[in-house]
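All protein chains but one are shown at their positions in the complex.
Moving on to chain A:
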Amino acid sequence: MTRLLVKGIGVAGAFGTGVESFQNALAEGRVTVGSIDVATGEGVQTVPAYRADTAGLEEFVPKRALRRVDHYSKLALLGSYLALKDAEMLGADLGRIGLVIASGYGATATTYAFLDSLISGGDNCASPTHFANSVHNAAAANVAITLGIRGPSLTVSQFDMSVPSALVSARQWLAEGRVDAVLFGAIDEVSELVAYLQHRRCGPRHAVSMVPFDAGSESSIIGEGAAFLVLTRDEGGPAYCGIDSVATGNIFGGELSLPDDALLLLGADGRSELARRYLDAVPAGGKAACYTPLYGCMPAAAAFDLAAAALALKSGRAFASPAGPSLFAPGKGDVSRICSLRLAGPSEYATVVMSC
């Protein structure tokens, strides 16, 4: 299996913008949770949410050029620019770079805005601008147009498994030599629709902090953000870490195979129905960590896990888990190999093994 290198990281989330902000949040183990107001049958309700600010994009793109770009695509642009800058590839020839973007739900705010135009304006007044921007690959298109990327482009929407699924194909592009680098990223946004669904799912008593492994109660908090990586084949040179393997699929009756020498980075995110599956996946005596309370519950969180793992591997030190039982706080342990684990539904799984 072709080993990849992580050459650059671009992140934006509730913790702030850029690697330094992310690293500080991982070190401190806390971020400020924001909120979103949403109309419900019982009036306007405030739903806790991890919000991301895209103001940092103006460092790279004139504000004027962003007038018609929605929040979803702005997140993608910000993550892309940050990752390329971190990899010292801004301004470089991007002729041999591919673009892969994963998103669980796509541009939900724009999708809802398009429906709103149809409902409020009638069938004759649907908004063409909202429609064109509601397609899932609108973010990839905006990134390609703005950065001048003319290589292959792929957008994947596999709900919770979007990130590892997309990574399978990104890795293949590099393995087959289609491209020399992949700008790989994930985005999801908090919108009125997502917040309303969360409100309906969790009821009026929203959790104020995430407790990822509590199978007895729901503590998920919706999140948004962008996490982008610049990936290359392992041909040496400076890098955060390597990606040794990517595996994803369904287990029908079998057992999950996990490396026994790696720190498990668990994607548990406060959804009670998945907490037990994550707990059961950790072998006796195994070391595990979980950082989702720093970025929230969203399919794109899997890419934040990869970015966090890359930072930990570069420094050789695992970050302490911000929440959960002590088993999940490796504390000051050295780390040279991390296995990111994502679970969904009764049978879906994904593992990404990374090492120094």
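Throughout what follows, a contact is a pair of C-beta atoms (placed from the backbone, for glycine too) under 8 Å apart; a residue touches a chain by one contact, two chains touch by 3 or more; residues count from 1.
In this text, contacts and distances are computed from a predicted model.
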UniProt protein name of the chain not shown, from "Na+/H+ antiporter subunit D", "Cytochrome d terminal oxidase subunit 1", "Beta-ketoacyl-[acyl-carrier-protein] synthase family protein" or "ABC transporter permease": "Beta-ketoacyl-[acyl-carrier-protein] synthase family protein"
Residue touching the undisplayed chain, where the options are A:Thr17, A:Ser80 or A:Gln158: A:Gln158
Which of A:Asn24, A:Ser209 or A:Asn250 contacts the chain that the document leaves out: A:Asn250
Residue touching the undisplayed chain, where the options are A:Asn133, A:Ser219 or A:Thr232: A:Asn133
Residues in chain A touching the chain absent from view: 39-42, 99, 105-106, 108, 111-112, 114-116, 118-120, 122-124, 126-128, 131-138, 140-142, 144-145, 147-159, 161, 165-166, 168-169, 172-173, 175-178, 193-194, 196-197, 200-201, 248-252, 345, 348
